[in-house]
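The next block holds one structure in the form of structure tokens; read it before the comments.
Just one protein chain is left out here, and the rest sit where they should.
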Amino acid sequence: MWNWLKTLYHRLGSPKWFYQITGKWLPWFAMSSLLLLGLGLVLGLAYAPMDYQQGNSFRIMYIHVPAAFLAQSVYMMMAAAGVVLLVWKMKMADVVAQALAPIGAIMTFISLVTGAIWGMPTWGTWWMWDARLTSMLILFFLYLGVMALREALSPQEVAAKACALLAIVGVINIPIIKYSVDWWYTLHQPASIKLTEKPAMPASMYLPLLFMVLGFYALLGWSVLLRARAEVLRREAKSGWVRELLKDK
Amino acid sequence: MNQINNEKPAAFCRLTPEAVNSSSLIGVFVAALKREWQLQVRRKGDLINPLVFFALVVVLFPLGVSPTAEILAPVAPGVLWVAALLAVLMSLDALFRPDLQDGSLEQLLVCGYSVAPLSLAKVLVHWLLSCVPLVLLAPLLGIMLYLPWQAQGVLMLSLLLGSLALSLVGAIGAALTTGLGKSGVLMTLLVLPFYMPVLIFGTGAMQAAINGHTALAHLALLAALALVALALSPWAIAAALRIAVSGE
Partner (left out) sequence: MYFNSLSDFINMGGHGLYVWSSYALTLVLLLSSVLLPWLNLKRTRKQLSRQLAREAARTK
């Protein structure tokens, strides 16, 4: 098992193998994301019982929570890819990092906007500087920074390493940011309900959430692989295997 | 400029008029400090700019918001800290650019000394020359914003510690964007998320002092951030410099 993983890891490091292997994975990610998201949406929107305090607007949770999860874990993945690039000099790691950034930013944006929309019926205001939304906003700036840096720098190897470094430094800072924003909010917070009071959720409320989170992750795989494959083709355009591949089209 | 094989090529990058033969980290660091001091102390314009910016921003607030103490005093800690933070950020933008443009940055990277102490020396001298004056100017501006007396001491201490952290972390952003011409906005975008915890604790310290509580906890946290930055950022700056120069 371990050896199989190691071989897979090394295979993925070669552009040609990456393209071939991910080509086979793509339909699985696509189907599972559609299935899981569809299931989660139906169950969450139509079947889950209403939250007593918040009314039906709590159903926004089924998008807000998965988006927030992904926003944070995608950044971790970006930083891990950065480490692989800088330490093991695997160029494919940069392709993956480049593919991760935009979808991470989208997830953060979704989390922010749905959080704000959810806030209106819950707090009576569109924006609230609560700890979670503020941390998300800072995370959004981190994503924008990485994407802007990649655009600004050239040649590609320099941009890759710079973005990797920024992602790694950012990851070290994320716990610091979360801690300080949490502390700042408890200091200034007027007594108000927090966004996710979690009384024990009945299974009918919890199950759709699970499906949605898994569905979001499957969608992440789908989107990242699509982007990464296009980027591989672009970067390796001059190589033999790409010519072979495209000749048959 | 021949060197014997087992000596470090000190002639390639003269840090001092006499060749630095000691290859110890401390020796390199001290020599770099002296060099940076001589270089940076000459750029009077770069030293005055942050001070003027700091003062201008603070002056704009009463004009734009309200001149009354009821409105200014509660926001004084925040305004002072944000203005100081922006002034530090502004001063860092061109930290490495002169060295990149005249080629000495590349020399420093290839001369065989570890780049981390060199970077640290540069940032420390910058901090001494650009940020400490901000700290000294701050109480005056605090008076203009009706800052309560109890907070003045904490203002200076929090700015002293905070500006050290801000300079160190900001230098990483400055190093990454050295090669870019008008990178001002990009550097701000890169660095601002890391500045927010410092801002939060700095203003928190002052609020604690105003309310009569001890600001020790917040100041300790600020000191911790500064120490972590001191320990880790020189390596990140060195890595960023290598990356930035490799594209030239």
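As written, the chains take the letters A and B, and residue 1 is the first residue of each chain.
One rule holds in what follows: a residue touches a chain if its C-beta (ideal position, glycine included) is under 8 Å from a C-beta of that chain, and two chains touch if they have at least 3 such contacts.
Quick caveat: nothing in here was measured; it's all calculated off a predicted structure.
Enquirer: Missing chain touches which shown chains?
Expert: A
Enquirer: Could you tell which one of A:P121, A:P175 or A:P202 touches the chain left off the display?
Expert: Going through A:P121, A:P175 or A:P202 one by one, A:P121 is the residue touching the chain not shown.
Enquirer: Going by the contact rule already stated, which one of A:Y9, A:W25, A:Y47 or A:W129 would touch the omitted chain in the full complex?
Expert: In the full complex, the listed residue that touches the missing chain is A:Y47.
Enquirer: Of the residues listed, A:V65, A:M90, A:L153 or A:L219, which one is in contact with the missing chain?
Expert: Once the missing chain is taken into account, the touching residue is A:L219.
Enquirer: When the complex is taken as a whole, what residues of subunit A touch the one chain not shown?
Expert: Considering the whole complex, subunit A reaches the absent chain at 30, 37, 41, 45-50, 55-57, 59-60, 63-64, 67, 99, 102-103, 106, 109-110, 113-114, 117-118, 120-121, 219, 222-223, 226-227, 229-230, 233-234, 237, 242-243, 246-247, 249.
In the analysis below, only the chains that are shown with their structure count from here on.
Enquirer: Report the inter-chain centroid distance for subunit A and subunit B in whole angstrom, where each centroid is the mean of the CA atoms.
Expert: Here subunit A and subunit B have centroids separated by 33 Å.
Enquirer: In their shared complex, at which residues does subunit A touch subunit B?
Expert: Within the complex, subunit A contacts subunit B at residues 86, 138-139, 141-142, 144-145, 148-149, 152-155, 157-158, 161-162, 165-166, 169-170, 172-173, 176-177, 179-181, 183-184, 187.
Enquirer: Spell out the residues on subunit B that touch subunit A in their complex, using ranges where they run on.
Expert: Within the complex, subunit B contacts subunit A at residues 172, 176-177, 179-180, 183, 186, 189-190, 192-194, 196-197, 200-201, 204, 207, 225, 232, 236, 239-240, 243-244, 246-247.
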